[in-house]
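Apart from one protein chain that is not included, each protein chain of the complex appears where it belongs.
For chain A:
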Amino acid sequence: MTTTAPILKLDHLGMTFPGHPVFNDLNLTIHRGEFWSIVGENGVGKTTLMRTILHQLRPTTGRVHYLPTSSTVRIGYVPQFRNIDADYPLSIRDFVGLNLTGWKLPWLSRRERARVTDILAQTGLAQLVHRPIGQASGGEKQKAYLAQALVERPNLLILDESTASLDPVTKTELLDLVQKINQQMALTVLFVTHDIPMARRYAEQFLMLTPQGSEQGPIAQLTDQKVWHEEAQHV
């Protein structure tokens, strides 16, 4: 579901690491409720771009604008991996609740507990709330990461290769869920992926980063020929 107001604008954005240009003169406007796929070969700078959008990296040139103001944009981020081993103690419920930092008391308020319960139900984790997340499956972990990102009611969600290590069924299940929330709540989604069929299935727009520059447009224009052409040029 797309509405017209812009939420994020990349203005002549460029990033150069010493002796290694990553991307240059990148211009992009993303509107509320849009579902974008960010695609491209390994090493073209997709994660660098996401870290720049998150203000974890300062761009070499240009700017990232949150619109209408930076205080109105709440970002949820779902990475591919987190440092969670089998001994990690927190339950899925407590892990999701970590992101609630607005209230000052150590324990969650009744309203916050209700919000966690609600988001766990939305993400299909209602039956697993007490399971230690260290003992959850890969798909359950990704759903918990998604739930944690959503619990603070973001209006911009970044999925950074979040589905890369999942089997096709779990991948589809997770993206169906994201698409449903995108449509119901006008949540803007940036889906970073190598999986072109999945990008075509879920996204409305694409941004393809290449060693030569970037391309963007409606997802229908992300043809196999274009992807093969870029891969061949890269080789």
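By definition in this document, contacts are C-beta pairs under 8 Å (C-beta built on N, C-alpha and C of every residue); 3 or more make two chains touch, one makes a residue touch a chain; residues count from 1.
Rule of thumb we're sticking to: contacts and distances are computed from a predicted model.
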Name of the absent chain as recorded in UniProt (options "NAD-dependent formate dehydrogenase catalytic subunit", "Metal ABC transporter permease", "ATP synthase epsilon chain" or "Fe-S cluster assembly protein SufD"): "Metal ABC transporter permease"
Options A:79, A:124 or A:211, residue touching the unrepresented chain: A:79
Where the missing chain touches chain A, by residue: 54-56, 75, 77, 79, 82-83, 86-87, 89-91, 93-95, 98-101, 103-104, 106-107, 130, 132, 148
